[in-house]
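Excluded from the complex is one protein chain; the other protein chains are retained at their positions.
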Amino acid sequence: MNYELLQPDSLSGAMEALAQHGDEAKVLAGGTAVVLMLQQKLIAPTVLVSIGRVPDLDHIRTEPDGLHIGPLTILRDMERSSVIQRRFPLLAQACGEVGNVRIRNQATLGGNLAEADYASDPPTALLALGAQVTATSVRGARTIPLEDFLVGFYTTDLEPDELITDIFIPASTPGSRMTYLKYKSRSSEDRPCTGVAAIAAFGAKTCTDLRVAVGAACEVPQRLPAVESLARGQALTDELIGEIAAGYADSIETLEDIRGSARYRTQMIRVHVYRALEELRNGHR
Amino acid sequence: MAIGKSVPMLDSVARVTGTVPYASNLKLPDMLVGKVFRSSVPHARTIKLDVSAAEQLPGVVAIVTAADFAGDDTPNLHFGSTIQDQPVVAGDRIRFIGEPVALIAAESVVIADQAMDLIELEYEEIPAIFDAEEALLPGAPVLHEAFPDNLLGHSKLRRGDIEAGFAAADEIFEEVFSSPVAQQASLETQVAAARWKDGKLTVWTGSQSPYTVRRVLSAIFDLDVEDVRVIVPPLGGGFGGKGNIRTQPMAAALAWKVGDRPVKLVMTRAEEFLTVTKHAAKIIVKSGVKLDGTFTARKVTIYWNAGAYASSSAHLVPAGMLRALGPYRIPAGHVDSYGIYTNLPIAAAYRGAMSSQGVFAHESHMDTIAHRLGIDPLELRIKNLLRTDDIFATGERLHDIHFVECLEAAADGLGWHEPLQRENGTVKKRGRGVAVMMKNTIANSSSECRIKLDAEGRVTLYTSTVETGQGGHTAMAQIAAEALGVPIEALTVIGPDTAETPPDAQTASSRSTHMMGNAVLNGAASLRQHLAEAAAPILEWSPEDLSVADGYVFVTTQPQERIPYAEVLGRKNIAALTATGKYWTNEGKLDPETGQGISTPDWHQGAGACEVEVDTQTGKVTVLRYHSASFAGRVVNPTLAGLQNDGNVIFGLGASLLEEVAIDGGQITNPNLSDYMLPSFLDIPVELKNVSLEAEGSTFQGIGEMTLPPVAPAIANAIYDAVGARIRDLPLTAEKVLRVIHEQGEADDEQ
Partner (left out) sequence: MNKAKPMMSNRTLTLQVNGQPQTLEVPSGQILLETLREALDLVGARNSCGIGMCGTCTVLVDGMAISSCLTLTAQVEGKHITTIEGLSQNGQLHPVQQAYIDHGAFQCAYCTPGLILSTVALLNEHVNPDDATVREYLAGNLCRCGSYVNILNAVRACHTIND
């Protein structure tokens, strides 16, 4: 617990602090992950850069190309945002599934992505939405598709001197239906055993576009474009939904933890991909 | 009348304003922080323990190791309430991962943590054993040389000719069940603070057993029991985990080494899992049954995994024996209850202790039998349940028996005889289950109290009943208020404090309402006698002609000739009248070879009935409705009684569906409340109801556990009813249910 706490009040100040201290530093946003890890002595940074005083990092801004979300936006604001509820309801659902009210009052979207915890809900929803992360440092800014940002188990593509400054969600095809299904194998307060995010656009009788992301059952959330494409131009029959669900179950290498074995995870992927697609087809939301 | 009313808990305002003085809040002048350095291997011989660098660290005041116990004038290293096998800190031998090896007293937690990193421990690992049944096999690693077969206790119940009973049966059923290691998980963790002054020891601790703590500490430090004072503020939950001896010897040893400053030791959440757990058990039940559902014989074998030290297991293993057969008429009954040492953390009482495991087995087993014989599970139970005046397997004649009423109350509440819509065209299916339990209580024990009436009319009750959250102090105050004829507002309850409050065995096994409640009645009767004697000269009648009630001493034949209590004391110039009350039981002495004798003053009785929904694609079980019933004899406080019944069911839901301490090579891998989950608001049935049954002429009975043990088998039976899947190992996880559904489906396909 021998670290220096910096609380820069500008973005440039935060960038400079990170540039100076690099991998000795840890960024503190809401604190639900970082303070926990500090308390449990799981991390030992020499500098903690709190970005809570940096202005304008908690926006939810609609622009013609899509939605821009500031990294300090708390999950509770995501969950309750009318624009997110209207345009990207699965993201509101996924953010509303995290932890409990207190955690969601503190945890931020940027912090959630930077932690890259496999057993979390928002990354899966964001992957299905085709989200992009902007990382900024004194060296400049770069935009990273989420599938490239999430590298592995608790690992991201962020450099030690970089800070997430924006999360961008491109506009969806008008009339798209979307859902997020969190499956908890134990208590209501559990992390996901599996999470399935699905988005479908429909023509007169057929599905014109399908995106399905599966998370929590594997090291990083995954999409399978080859399987998704089975739906394109097709009616979502029970058979086709079953084929897609099986495609996901068969292709994803699942992990084992206290919430279920790898084999069970595979079974749950199949069940919940099926249920998600069935829900979209039946147009319940 | 104070009894039978839902009086709010006496300290309700403190409870909602955050000012309850839990031990964890204790601050004493100059108090130091205690911290425990623990082993990281399950079984080892210690080669070297070097704490010199840690001792040099500024801010470290004292470090205790086994070497501090090595001299002639030093405290005794080993302790135990029954078997003295447990060292305050490990000496030449380590027996489980997380065993205390060195204790640190420091100025702050930060310093104590730094000191931990400076301690060096060298050891030689030796083979470890974690499975209780395997620990009994020849050649298994031995934990304690005095117990070469790792068997710390074997309790035997022998009634009737068991082989003849099985021979007379039409069908024999045999099933094997298991129940995992679990953790009590009080929200307040274990706390003990200690201070030495003039050769005397004072301990403040969250304990359910203050007098056991006093006795054991006096033995460790070779003190007269009067020189050890144990003070117990209200607990932030106990659930058995704070019974017996836990962290108190470590706090006392640290303060002893420090000398002139108090030391407080608070367990972290992770350490809580290393301090005490619930016994894992394997239970084998074999029954002989006639086709009409009559039993001819039952044999039960239970292996209790006690962990590395005996702690309370020595007296819990016999209790487990008594609770294993179930409350049924069975002419021949044999039980073997084995308590076994393994290289795991200590197991001890967990609410519903030594009942839940056996009840899960025999109540699941009852449904297996019912389904095979084509008899309704409720009918099979009612046909065979014990009644008043029946003879139990111990040979004792039963009194005040209400198993049938409990079971029917739960089943009727649920609507057992109403039709159930099992399917609604989805993948979810519904089913119902019932279960019933019996348990003895701690027998051959006593409770004492002291009651003081002062000249202002205020009554102070001194009791060593621990306020664990059950409302024990409020219930005692209600009993005292009614027995003395004073309003509840006149009552103050003090204790436990072994310097002030008389001895009580402990607050455990749901014994307090009955044992201490009757001690309070006896004390109140004695105080009324004192009042009559004091008032006799004033009223100019002899004490035998006087009555004492409703705040007055009065002439029995002329009630208008009366005088208020306070005035009696005032006119006689008495500051206060004091009386003691005692209540004890002499039962519990059973023949060690046959278990025959009188086992308990009363039998604890409870039942449950539930409706569940099973998702046949995920295996996830949702308990939609749950109705519980306990036999309370006479209810002291309906609200508090209801909280006990509901609280038990919710606790049982956790043990049934969620709770399992995961252990890998002796290492607990989920010692936190994210990986080890407790039931939340959303995990409880939307319909959760309870009833406490009373009976004319009955006295107060304990209800602290009775509705808990039926929960797991009631749910397991409902799962079977819904999807035909029988799960015999707890907890009833979604994954296990799905696996059995699939196995069932494959079996059906083959047929």
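We call the chains A and B, going by the order they appear; numbering starts again at 1 in every chain.
One rule holds in what follows: a residue touches a chain if its C-beta (ideal position, glycine included) is under 8 Å from a C-beta of that chain, and two chains touch if they have at least 3 such contacts.
Treat the numbers as computed from the prediction; the structure is a model and nothing was measured.
The chain that is not displayed touches the following shown chains in the complete assembly: A, B.
The chain omitted from view is touched by exactly one of B:Gly165, B:Pro180, B:Pro234 or B:Gly619, namely B:Pro234.
Across the entire complex, the residue among B:Ser313, B:Ser355, B:Thr468 or B:Thr733 in touch with the chain not shown is B:Thr468. Of the listed residues B:Ile650, B:Ile703 or B:Ala716, the one in contact with the hidden chain in the full complex is B:Ile650. Chain B residues in contact with the hidden partner, per the touch definition given at the top, are 6, 8-9, 12-20, 22, 24-25, 57-61, 106-108, 110-111, 114, 185-189, 234-239, 268-269, 468-471, 639-640, 642-643, 646-651, 672-674, 678-682, 684, 688. Although one chain is not drawn, its touching partners on chain A can still be listed: residues 1-5, 7, 28, 31-32, 35-36, 38-40, 48, 50, 52, 76, 99-103, 105-106, 188-189.
Basically, only the chains that are shown with their structure count from here on.
Per-chain CA centroids place chain A at a distance of 44 Å from chain B.
Chain B contributes residues 110, 113, 617-618, 620, 657-658, 662, 669-670, 674-675, 677-683, 733-735, 738 to its touches with chain A in the complex. Chain A meets chain B in the complex at residues 1, 41, 183, 185-191, 258, 260-261, 264, 267-268, 271.
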